[in-house]
Structures are given as C-alpha cells and as structure tokens.
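The complex is shown incomplete by one protein chain, all other protein chains being positioned as in the whole.
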Amino acid sequence: MGSSLRIFLRPERCINCYACEVACEKTHEGMGNIKVQGVPLVCLHCEVPPCITSCYRGALEIKEGIVVIRKDYCTNCGICVLSCPFGAIMVTEVERDGKKIPRIHKCDGCWERPYGFAVCALTCPSGAIGWERFEDAVVSKREKVYRLYLRG
Amino acid sequence: MRRLLINEKLCIGCYACYNACEHGVVRLNDEGYLRKISILEACREGCIYCKDICPTGAIAFVYEDFKVPQEILLAMASCVSCGLPMATEKMIEFLSKRVEHINLKVCPDCRRRSSQQA
Partner (left out) sequence: MRDPISSVVCPYCGAGCRFGLVIKDGRARDICYDSDHPVAQGALCPKGNSALDLLYHPDRLLFPYRRDSHGRRHRISWDEALKTISTKLLQIRSDFGPEAVGFLASAKVSNEENYLFQKLARIFGSPNIDHCARLCHAPSIVALSRSFGSGAMTNPIKDLENARCILIIGSNFAENHPVVSRWVWNARDRGAYIISVDPRVTPTTKMAHLHLMIRPGTDGLLLNAMMAQILREGLENRDFIRSRTEGFQELEPILRSVNIEKVSKQIGVPLGDIITAARRYANSSASSIIYCMGVTQHRSGTDFVASCANLALLCGHIGRSGAGVFPLRGQNNVQGASDMGALSEFLPGYVPVGDVERRRSIVSLWNQKDIPVGGLTITEMVDEILSGKIRALFVLGENPLVSDPSGAETERALSRLDLLVLEDIFPTETAELAHFVLPAAMWAEKSGSYTNTERRVQWSPKVLDPQGESKPDLWIIGNLGRWLGIWESIPTPEEVLREINKVVPLYGGITPERLLGRREGLIWPCPEENHPGSPILYVERFNRENGLAKFYPYDADRDATPTEEDTFSLITGRVVVHYNSGSITRRIEALSRYEPKLEVTIHPKDAEKLGIRAGDLVTVRGEREAVDAIAKISSQVREGSLFMPFHFPEANRLTPRDLDPLARIPSFKDAKCKISTKGT
C-alpha cells in the first residue's frame, strides 16, 4: 500500500446492505469499525488527525497514511473517541473476569490482514467504499465536474 | 499494606485505570449523569499499571492500613443533541486543551449520525 493511498467514500452509491459491517466484524473478531445507516461511515484517516493530538500516550500513529491504534500503548481510556469529529472511533464492551470492559477500536485499513487491503472496500457490492491514490481521486473528481459541465 | 489513592482534583474519570487494573481494585459505575469511581480494597504488592497509564498523574500509592474506602463522584456532560450522558465534564475539559475546532458538545454517536445525514 503506497503512502498516498486514501480511503474514499461515494456515499450516494450506498445501498445499505451491511456487507461492509459483516465483513469488517468477521475480520476484526467481532469488533466492527464501520457503521452503515444509509451511508457507510468509517475512519477517513485524516491528514492531521485530532485523535492523535488528543492521545496522551501516543498510542495512535500514522502508518503509511493509515491511522492505527498501537494496541500495546492504548489504555482504552476513551479520550480519542470524544475527539473524532465523525464519531468513527468505536467502543465495544467486552467481558473480563465478570467485568464489562470498554475496548476502543478503529479502522486499521486491515493493516495486519493478508489481503493487504481493507475488506470493506473489497466487499462493497455497489462500489461505495474504495481506496485510491490521492492523485487519482483528484483526476476523477475533475473528470466528473467536466462531464457535468458538458451536460449543461 | 499498600493502597491506591486517587487525587480527586486531578482525576478526569476516564477508563484508563479501570481497564488496566487486573485485580478489580478500581471500580467504575455510571449511574445516570454521575460516574462513580471507587476503591474498596487494598492493592497487590508491586503492581503499578494504573499509576503508569493515568493521563493526569492522579494516582499515588500510600502504605497504610486500609480503613476508609475512597469514592469519587464525577458529573457527566450530556449530549446537546440526544441528551444522553456522553463523558465526564472533566474529560471534555481535558480534551478541549488538546484539540481545537471539534464540537465537544455532541456525543460520538450523534456526530456519526449527523455526518451520515450530511
């Protein structure tokens, strides 16, 4: 995965089929990082992520354009959850010794998965979620505007 | 005997020590718009996980007989959109010093919903 890859959403394409949710949960041991309510919502891997500034432990880092949580540093304190402007950092409660413990998780671009690619983008039937190089995104946007202009 | 003491002025009421404590010494309960953190028993020897990870350095250990349990009550801020409690007021204050331009009055669930509707 090159450093300039960016996740992109085409929310108008979403057909609310939950394929990404099911796939994400399957890949991340039941802790899904994407939520669909008419449109998919997943971490957009901001260039200056507020979650990284908010974390006092330095547990969030940018790895080749992907904002990931370093599990061994994270204290699950919940501060970054509040810092995300999109609400894309999720909390799931898990059981430990009879106690309910909150676990913080977010999209990791399926960093450690063998596909080398985010499953939500692979599985999305309608093409609402994708990854592309930043330069390509600019070009396709430009083409779209041009086509609209042609159509009048 | 070693016990854990939380500095009430510094504690912001996050989940860090509650998650880190493997012996269940730190207890955390949300009761409506109040978060209650309570220490009801003595600590095990040699364990310093919670002190290590506390965001504000509010945790200290003292050597004394465990007599009086400690209980900290923290007010929860409610989301201006859905009205449900989202986090303690102190957490939000702590966060507001670290990040800018984020609307901290709305809970993450509502932020997600509003960014999906937009």
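The letters A and B name the chains in turn, as written, and every chain counts its residues from 1.
The definition used in the following text is that a contact is a pair of C-beta atoms (placed from the backbone, for glycine too) under 8 Å apart; a residue touches a chain by one contact, two chains touch by 3 or more.
The shown structure was predicted, so the numbers you read here are calculated from the model rather than taken from an experiment.
Colleague: What chains on display are touched by the one that is not shown?
Modeller: A
Colleague: Based on the whole complex, identify which of A:9, A:23 or A:59 touches the chain you can't see.
Modeller: A:23
Colleague: For chain A, which positions touch the chain that isn't shown here?
Modeller: The missing chain touches chain A at positions 13, 15-19, 21-23, 25-26, 114-115, 119, 122-127, 144, 147, 151.
Rule of thumb we're sticking to: only the chains that are shown with their structure count from here on.
Colleague: Residues of chain A touching chain B in their complex?
Modeller: 11, 35, 37-39, 41, 50, 53-54, 56-57, 75-79, 81-89, 97, 99, 101-102
Colleague: For a test of understanding, state which residues of chain B touch chain A in their complex under the given definition.
Modeller: Touching chain A from chain B are residues 14-16, 18-20, 24, 53, 55, 86-87, 91-92, 94-95, 98-99, 102-104, 107-113, 115-117.
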